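Heads up, the thing below is written out as structure tokens.
Just one protein chain is left out here, and the rest sit where they should.
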Amino acid sequence: MAIERQLEPAAGRRLRLGMVGGGQGAFIGAVHRIAARLDDRYELVAGALSSDAERARVSAADLHIAPDRAYSSFTEMAEREAQRPDGVDVVAIVTPNHMHAAPAIAFAERGVHVICDKPLAHNLDEALALADAVNRSGVIFGLTHNYTGYPMIRQAREMIASGDIGKARVVQVEYAQDWLSTPLEASGQKQAAWRTDPEKAGAAGAVGDIGTHAFNLAEFVSGALCESLAADLSRMVPGRALDDNAHMLLRFEGGARGALWASQIAPGAENALRLRVYGETGGLEWSQEEPNSLLFAALGKPPQRITRAGPGALPVAAHATRVPSGHPEGYLEGFAQIYRDLAEQIAARIDRRPPDPASLLTPGLAEGVRGMRFIAAAVSSSACDAAWTRIEG
Amino acid sequence: MAIERQLEPAAGRRLRLGMVGGGQGAFIGAVHRIAARLDDRYELVAGALSSDAERARVSAADLHIAPDRAYSSFTEMAEREAQRPDGVDVVAIVTPNHMHAAPAIAFAERGVHVICDKPLAHNLDEALALADAVNRSGVIFGLTHNYTGYPMIRQAREMIASGDIGKARVVQVEYAQDWLSTPLEASGQKQAAWRTDPEKAGAAGAVGDIGTHAFNLAEFVSGALCESLAADLSRMVPGRALDDNAHMLLRFEGGARGALWASQIAPGAENALRLRVYGETGGLEWSQEEPNSLLFAALGKPPQRITRAGPGALPVAAHATRVPSGHPEGYLEGFAQIYRDLAEQIAARIDRRPPDPASLLTPGLAEGVRGMRFIAAAVSSSACDAAWTRIEG
Amino acid sequence: MAIERQLEPAAGRRLRLGMVGGGQGAFIGAVHRIAARLDDRYELVAGALSSDAERARVSAADLHIAPDRAYSSFTEMAEREAQRPDGVDVVAIVTPNHMHAAPAIAFAERGVHVICDKPLAHNLDEALALADAVNRSGVIFGLTHNYTGYPMIRQAREMIASGDIGKARVVQVEYAQDWLSTPLEASGQKQAAWRTDPEKAGAAGAVGDIGTHAFNLAEFVSGALCESLAADLSRMVPGRALDDNAHMLLRFEGGARGALWASQIAPGAENALRLRVYGETGGLEWSQEEPNSLLFAALGKPPQRITRAGPGALPVAAHATRVPSGHPEGYLEGFAQIYRDLAEQIAARIDRRPPDPASLLTPGLAEGVRGMRFIAAAVSSSACDAAWTRIEG
Partner (left out) sequence: MAIERQLEPAAGRRLRLGMVGGGQGAFIGAVHRIAARLDDRYELVAGALSSDAERARVSAADLHIAPDRAYSSFTEMAEREAQRPDGVDVVAIVTPNHMHAAPAIAFAERGVHVICDKPLAHNLDEALALADAVNRSGVIFGLTHNYTGYPMIRQAREMIASGDIGKARVVQVEYAQDWLSTPLEASGQKQAAWRTDPEKAGAAGAVGDIGTHAFNLAEFVSGALCESLAADLSRMVPGRALDDNAHMLLRFEGGARGALWASQIAPGAENALRLRVYGETGGLEWSQEEPNSLLFAALGKPPQRITRAGPGALPVAAHATRVPSGHPEGYLEGFAQIYRDLAEQIAARIDRRPPDPASLLTPGLAEGVRGMRFIAAAVSSSACDAAWTRIEG
């Protein structure tokens, strides 16, 4: 029960948050808002929630944003907020992929910290430009590869870094869903429509939408960079323009080999992100749908089930949790952890103090660019019939 | 993905929330605050967080409560808030069991709605007095039997009410933990200390602390009242004054039989609340530690795993969830559901409109009194060597 | 892979086996035969497979029993086999409950070892008489409480005996099935018919049929005798003469408390025998439907999953298994283990050598009498409205 103190983070500055995108009917915007609220480190005070003025206005009112801070243009919002003494400290960008770069740059250049949904941008060039601009600005940039906020993912990463499984040999990662098993986009379903449209989603479908999460998690936990891949992307639903299923062989620096499977056409799979890493002396296994535990097998010993906040949980896991073991946490808490950690980083910057080191695991520009390189390599490899393709950078 | 609209409840009045108890170092107070924040229907504006003035002041500052609304006396708080035009709409009472009644009555009598932690009171007499006073006041009263906020618990209740398993025959409920396997109270651990102290916890230990949750869930889901029980309470850790383990036989109206096991000395059990109900034509099984699914076996058909927001999920489950299936929700979301539903009830009262009927499943005074009757019956039965004892009311 | 040597027991005498009961259409007789064959320590050479002469003859022919050793009377079989120089070494009695005693005594008195299906007899008096007669004869007597043949059950017993969980505090045992959820006996189904008929099954239904297994397992694993019980037996299917569901409170010598649930009307439960034992410093959990592993939680350490033949498996488990870990063994192997161990005991007796000590865990007369005492106590307690009733002996 020593975990109790984690329920709420150390009292501290509550940041003024703005949001771009996420008006009525949006999905991920609402997730971001819950995540921001959960630990009480943010107050939503401004928004360009839609480019449609009326929708922007109504959406803002729903969220108790003052009328004078309800914008329909992110440019105007960036300018006006920058001039206010009580302007936003940080902005959350929750627009579709092809509209991340412009607002991120606009706010960063005005000194506003940025939290951006993944993937970083529409394509690699845009991502590099965004990274450049943001890097020059010096603001803090968080990318919501939210699955890295799960306590047991951080525990797994720490255990591997500490040598608990020895040198990594095999990395198996998969992310399966079933919601695109039929041509749902033809029905006008909004989430399906933009994700299957190359104009809005970019060059990849399942690979970009969920494959990037799997890839990010594999590197985050194993601590090894993937050097090259051989990818076989397929479009199983007739008429679909982008991949809805992808298989890849992976080769990691240091010699580990692996496989990645991303699919949105696997009936029965809801959000089945699963990671397994095997090393010389042990193995680890984690599943997003039961995120509160981690299976750990030391070679020659009975496998253990380590639970969030239970025996064997490390400080990195304790840092990322709120309630005692046995009280399950889930997706929203994991997402909120990214927000909580970024709040600490931003508050520390404002207060000119060093941040809590435990808060520094959040993904950012580097991971964002890496994700774009992954997509580019996967598409390129598949176009060459699964030829081995290096992931640069 | 039709579930998306559930991410945030219909925009609405944000209620002004006060809190009694829950200062620095408290556990359940922080849980209540997260639950209140999650769906953005409450703003914490006042508190009597501690009877120690300095601790009350500092705790309030941590929570961004204005200094003039940081009280150290709930009586003063009730009086002063009732006079303010922007006084609290609702108060959350998160003090130890023996200090629920007085503040609940104080606020209720001034027209402030009440959310109270369970169990309702220190003993049955006090509970009945509290219920009387609150009933006379006419305010809305919510009791945080939080496990009834889980979507799949509501699904189970609805399925049974709809006849999906036929007439209930067997109810098996258990709630096991291991954190009191050693005399932790002797170490000064605060949570252990008050729960094992008859002065503060009342006549029962595990039975009151977690047995009441199990009992509440059994009645809530089965839809049948438990008429009598035969209880064998034991104190396994030497020197302990209250039961830390309890076994009971149960008899329900309508003829169902059952068993209840509550234990805080079961090594390996974290928060293992589990319910199974078997009827003439089917069975249901649910476990709190994996709350996102419900096992349903119709006699003679392959058992199904129904997931929160997945195929087969009913509107009552959809009402009580935020994110799509496969994105696990947990303890905090279940707790927040109680707060969300009470917000709807209270806002409807203020706005003089009928509440959303889906919000009306929250436990209240009746369930609170029933829990106290359960404790009294269990203690009495055990004192008579597990004699059958009626649960009145 | 050191486990390999266990595939087949040390080469040895192959015993001549006779069988009473188990003709065409019988269930448990065929199970006994498979169990006897599996490890190649028995050769079926004689049988009184039915009291119907023609059925006895045909059944014997099916099983490659020579015509002159196919009897229709167990009395005749006992006499004739006793006179043959190549007469049976051991007889398996697989008749319904009320026909165990007479053949068991007939063979025992002629020096033939006996393997008898459970429960031992029709009622306690008959059981005591049987035990007396067999004890006087000095033959080896095995009772097929087959679940004690599972490797991980023996592992659990050994771990508890070794102090791995400290002094036992709580024993939870349950055995649930669903096949009698409807009045199947009315359809003429043979297995249902005799089990629900007091003339053939005795004074108890589910309690005798499966409750005895649960009770036996609880005592076998915990190493503690159950001193008294308070039982609530119910008949859920209208018109049924015997209990089809039973709940009991248990009190063990040494202070442990427990509960037993036996049910044949739990939809979705196939053969759900499950045992949990919690002690001062650890807990163990086992489920018959996934018998190849045992969950072990040492207080304050991550719980372990110990697998049959995997890391942490003890010699008592290794003794009772055939194939490496990960190659699941099941019900038939567990049953065969009883036969394998009895073969060793009997062969050692014939060969005038000490038996392998690892083979001595088989249940026998004492466990059989104890099972009958359990049934008597349960029925008596329930008749007195769940009054506490001592289990004598």
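Think of it as A, B and C in the order they're written, each chain with its own count starting at 1.
One rule holds for everything that comes next: a contact is a pair of C-beta atoms (placed from the backbone, for glycine too) under 8 Å apart; a residue touches a chain by one contact, two chains touch by 3 or more.
The shown structure was predicted, so the numbers you read here are calculated from the model rather than taken from an experiment.
Novice: Which of C:Phe215, C:Phe296 or C:Tyr331 sits in contact with the chain that's absent?
Specialist: With C:Phe215, C:Phe296 or C:Tyr331 as choices, the missing chain is touched by C:Tyr331.
Novice: One chain is left out of this view; which of A:Glu280, A:Asp351 or A:Glu392 touches it in the full complex?
Specialist: Spelled out, the listed residue whose C-beta touches the missing chain is A:Glu280.
Novice: Which residue, A:Lys200, A:His247 or A:Arg390, contacts the hidden chain when the whole complex is considered?
Specialist: A:His247
Novice: Please identify which residue in A:Tyr71, A:Trp261 or A:Tyr331 touches the non-displayed chain.
Specialist: Looking across A:Tyr71, A:Trp261 or A:Tyr331, the contact with the absent chain belongs to A:Trp261.
Novice: Any idea which of B:Ser73, B:Gln304 or B:Ser380 touches the chain not displayed?
Specialist: Hidden-chain contact among the options goes to B:Gln304.
Novice: Which parts of chain B are in contact with the chain that was left out?
Specialist: Looking at chain B, the ones touching the missing chain are residues 296, 300-307, 310-312.
Novice: Just checking the interface: what residues of chain C touch the absent partner chain?
Specialist: 1, 4, 7-8, 11, 14, 25, 27, 30-31, 33-34, 37-40, 61-64, 177, 179, 189, 191-192, 269-272, 288-292, 307, 310, 322-333
Novice: Name every residue on chain A in touch with the hidden partner chain.
Specialist: Within chain A, the residues touching the omitted chain are 165, 169-170, 172, 174, 178, 181-182, 230, 232, 234, 236, 245, 247-249, 251, 255, 257-259, 261, 263, 265-269, 276, 278-283, 285, 295-299, 303, 385-386, 388.
To be clear about the criterion, only the chains that are shown with their structure count from here on.
Novice: Have a look at where chain A meets chain C and say same if over half of the interface residue numbers show up on both copies, different if under half do.
Specialist: Chain A vs chain C: same; shared/all numbers exceeds half.
Novice: If you average the Cα atoms per chain, which one ends up farthest from chain C?
Specialist: Centre of mass proxy via C-alpha means gives A as farthest from chain C.
Novice: Quick check: how many Å separate the C-alpha centres of chain B and chain C?
Specialist: 44
Novice: Whole-Å distance, chain A centre to chain C centre, using C-alpha means?
Specialist: 55
Novice: Give the residues of chain C that touch two or more other chains, as numbers and ranges in rising order.
Specialist: Residues 296, 303.
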